[in-house]
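Up next is subunit A:
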Amino acid sequence: MADPVLRAQHVQVRFDAGRVRAVDTVSLEVGRGEVVALVGESGCGKTTLIRSVVGLEPLAAGSVEVEGRPIGSSGKGRALRAVRRRVQMIFQDPTGALNPRHSIYEAVAEGLRIHKVKGDEAALVSDALAAAGLRPPERYLRRFPHELSGGQKQRVLIAAAMALQPALLLADEPVASLDASIRGEILALMRSYVERDGVSIVAVTHDLGLAWNIADRVAVMYLGRIVEVGPAEAVLRSPQHPYTRALLSVVPETGHLEQQILTGETPDPSKVPSGCRFHPRCPVVASGEAARLGIEDRCRGVDLELEVVAEGHEVACHAVSVRST
Partner candidate 1 sequence: MSVLELHDLCVTYRTEGGKVPAVRGVNLTIEEGDTVGLAGESGCGKSTIAAAVLRLLPKGTRVTGKVLLNGEDVYSMKPGRLRAVRWTGAAIVFQGALHSLNPVRRVGLQIEEALRLHQTVPVGKMAARVDDLLERVGLPGAHASRYPHQMSGGQRQRVLIALALACDPQLLIADEPTTALDVMVQAQVLALLEELQRERGLSLLFITHDLSVLTHTCRRLAVMYAGRIVEEGLSAEVFARPEHPYTRALAAAFPTIGDTASRMNPQGLPGDPPDPSALPTGCPFHPRCDRAVDECATADVTLRPVADGAAAGWRAACVHVGVDRG
Partner candidate 2 sequence: SGSSGGGTVTLTVGVTQDVDSPNVTVGYTVAAYELWNLQYATLTDKAADDFATIPGLASTWDASDDGLTYTYHLREGLKWSDGQPLTAEDVAWTVNTSRDQEWYNHSSVTANLDAVALDDVTVQITSAVPDPKLPTMDVYILPKHIWEGPAADDVTAFDALDGVGSGPFTLKEWKPGQEWTMVANPNYWQGQPKIDQVVFRVYTEGGAMVTALEKGELDAANDIPAELFADLGTQPNIVTVAGAQGGFTELAMNGMAGGIGDGHPALLDLNVRHAVAMAIDRQQLFDRVALGIGLPLTVLGVSPDQEWLPEIPDAEKLGYDPEAAKALLEDNGYKDTDGDGIREMPGGGEPLVFRYAERSEGTQGAAIRELITGWLKEVGIGTEVSVYDDTQLGDIIYAGTYDLFVWGWTPFVDPDPMLSYFTCDQVTYDADEAGYNDANWCSPEYDALYVQQNQELDHAKRVELVHEMIRMFNTQSTYVVLYHDADTQAYRTDRFTGWLQQPKGTGPVIFSNSSPTYFNLTPIESSGSDDGGLGTGALIAIIAGAVVLVGLIVFFAMRSRSSREDRE
Partner candidate 3 sequence: MRATFILRKLAGAVSTLAFVVVFNFFLFRVVNKNPVDSMFRGRNLTASQKAELTRKFHLDGSKWDQFVGYVRQLLRGDLGLSFKGNRPVVDVIAEALWPTILLVGFSTLLAMLGIGLGYRAGWRRGSRFDTTSTSLSMLTYSMPEFWIGMVLLGIFAAKLGWFPVGGLEDPGSTATGFSKLLDQFHHMLLPAIVLAIAYVGEYMIVARSAMIETLREDYLQLARAKGMRDDDVRRKHAVPNARLPVVSLSAINFGFVVSGAIAVESIFSWPGIGQATYIAIRGPDLPVLQGLFLLISAAVIVANLIADLLYGRLDPRVVGR
């Protein structure tokens, strides 16, 4: 990809003295003006990955660059601050992400002050709020978070992030805690920034509908790894990886796929299985198809990387590799 806004390479993030491999060697690139949806089950490491991008979690290995400049543990001090301004994050729970003691004005201005953005602070704040759909902004400036609805709070957060004119917006489950009726509006707002300002977005979600709604590309994560990545249409319409297929089958919104409910509990990043990390739950293995294809041993014993299956579409699955060759 030419001149990606985000280039994450072989990123690893660990917890508990390295025992928990929350993100286990992930590479991801995001182009300018591109929306990437990062999907997967709870606990697969999505949040951790994007937190590491803004430097909230130290990298155990790998590197993260934004617009070519390193971020995360590799950057330091002033330089880091400059890069940070270019990456903004919005959080799943807008109520929690706003300090209940700060007015809306303060919440939006906080970033401007930290980065000592030049210009009329009050005007910048008002503009940002207006752009996020809080109009007229004066009505909101003096309010406090508890006086706003969830959707309004999320708009405030988006405004606060966008006020810094970032190149990359990281959104962690941006609508999960919002009411269904508001969800579309917020997504539309995010999309509008892409169109208008050319910002890139990584949206973390377990909601495939969201991906279908706004994403250009979709990356599917399983147990700290990306197992399938590609254009949204391709991944959502013709999923290749058995995990992606299972995921899609259980989303009520799809309806047409035969339900494949994976048994067993959420996988545990402190006990990553050998071989393909999905094999203990993989329907291909369970149904005996892998055995038929003669790859069962590989599934159980050989770890694997993403492989290109089509233009921009990559999958990490032994069965897919076998079938496509």
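Note that in this section contacts are C-beta pairs under 8 Å (C-beta built on N, C-alpha and C of every residue); 3 or more make two chains touch, one makes a residue touch a chain; residues count from 1.
If you want to know what made the cut, all candidates are chains of the complex that A comes from, given by their letters.
Bear in mind that the values here come from a model prediction, so they are computed numbers and not experimental data.
Note on subunit A: across 1, 2 or 3, the candidate touching it in the complex is 1; the others do not touch it there. Listing the residues of subunit A that touch candidate 1 in their complex gives 41-43, 149-152, 179-188, 191, 206-209, 212-214, 233, 236-237, 246-248, 250-256, 259, 261-263, 265-266.
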